[in-house]
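Left out: one protein chain. Kept in place: all the others.
The block that comes next holds subunit A.
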Amino acid sequence: MSFPLLTATAVLPAIGAVATAAVPAAKRDAAKWLALLVSLATLVLAVVVLVRFDPDGARYQLTESHAWIKDFGVRYELGVDGIGAVLVALTALLIPFIVLAGWHDADPMETGSRRWRPTQGFFALILAVEAMVILSFEATDVFLFYIFFEAMLIPMYFLIGGFGDRAHEHGEEVASTQRSYAAVKFLLYNLVGGLIMLAAVIGLYVVAGNFSLQEIAEARANGSLDMATDTERWLFLGFFFAFAVKAPLWPLHTWLPNAMGEATAPVAVLITAVVDKVGTFAMLRFCLQLFPEASKWATPVILVLALISIIYGALLAVGQRDIKRLVAYASISHFGFIILGIFAMTSQGQSGATLYMVNHGISTAALMLVAGFLISRRGSRLIADYGGVQKVAPVLAGTFLIGGLATLSLPGLAPFVSEFLVLVGTFARYPAIGIIATFGIVLAALYTLVLYQRTMTGPVKTEVAKMPDLRARELVVVAPLVVLLIFLGVYPKPVTDIVNPAVQQTMSDVQKKDPQPEVEAAK
């Protein structure tokens, strides 16, 4: 038996989580270093997965399959296609930066009980989320996927509710009330989505008799498993609802600004750049493969919702006074683009969407983590409390600008490629929607540049006059992300090469061909 590489990518952070949690209370720094080392080791494994993955090979590679719960027809089945492999790598890539950026976020403020160990808990929870997210990218058994899709809510919930920004403007009491509100809202939205999906998962079992993605998809493709149209649509809706909450898609998005606003910046990155990707990934993998007909049936509505997300998210971002909430609304707009790309049902759209997941992860991480460094210096999330930062902290301001420009998809930076692909893919099939979506970019320019202008330029406010520039640790976090943004902006081929075959297969699942360009017949 070959080495279970995929299992290892998830088991390593899981063991790391337990070990980190077990570090004695006094050895706080040991816990941090342990978490960092584990996340780096996981990154190494994820790179090995990418290297071993053969884009021209079988659809699912590095597969593992073991019996698990026979009575439920559940198997422990893992495997990655190009999309899964890239997203596993993205997750493993971002976690070390998140750990490093959150180095001091969970240092205990007051001495509580002897056994109260927030620092150990913080890093253990991050690793636990990593393990579950990676498993949900790798699971090719619907039930197995569902388990981790749901279970990751619990550590995430504790991360949002248990740890917040220092020196909050309203004082700790108000902050902790708002935090637990945000955490509960996050959990309830996602739990309701997950439970509705549970009903659909059970329904799928009743119809199909097992949970294996490959078996069901094959049976669907060769016609041996026939679903009544109504059944298929209901099941699709059950799945899609859960993913749309997670992604999040308008009008199920309202938990995201709360969660990202109240959580610390690294946790906010964890939510939007890592955990939410499971939602869009699952639309591609499960909705389209298991329910191709229903996906086509629902496409018009979903495209309109995605369009609303793009415009609505961007408009609300323009109006935000709070830096983190602004990034959250910008993310909602970007998730609209991703979903648009997936359901445009063109290969450019779907490649663009997958690439967008990666690029959005990196660009949001860059912007949000720098924003977090900024907020930790001043103790306020309000845009109005800043001004002239670029004069006192030029490096901070510069990286913030690059993160912001990436968010508005400036050509030359990574998100541009993906956004362009999504728009081209959409335009090929739905020109009107493509045109309206383009306004999202204009609005993106507005909210990013206004944010930069108000916080970084202008006269130096007295409160920020003594603001230190980025420290070494913070530079280590930001610099690689900036390099990646530029590299993938200029040369996205490594990612697209891996992703494209998988996208073609998904396209053939839904039996859609790219629309041929219409050439006017020469007279």
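In this section, a contact is a pair of C-beta atoms (placed from the backbone, for glycine too) under 8 Å apart; a residue touches a chain by one contact, two chains touch by 3 or more; residues count from 1.
The rule is simple: contacts and distances are computed from a predicted model.
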item	value
Among "NitT/TauT family transport system ATP-binding protein", "Cation/acetate symporter", "NADH-quinone oxidoreductase subunit N" or "ABC-type xenobiotic transporter", the UniProt name of the subunit that does not appear here	"NADH-quinone oxidoreductase subunit N"
Which residue of A:Val18, A:Ala58 or A:Leu195 touches the chain not shown here	A:Leu195
Candidates A:Ser180, A:Thr438 or A:Gln505 - the one touching the absent chain	A:Ser180
Which of A:Trp33, A:Tyr205, A:Trp297 or A:Phe439 contacts the chain that the document leaves out	A:Tyr205
Hidden partner interface residues of subunit A, rising order	67-72, 112-113, 115-117, 146-148, 150-151, 153-154, 157-158, 161-162, 173, 176, 179-180, 183-184, 187-188, 191-192, 195-196, 198-199, 202-203, 205-206
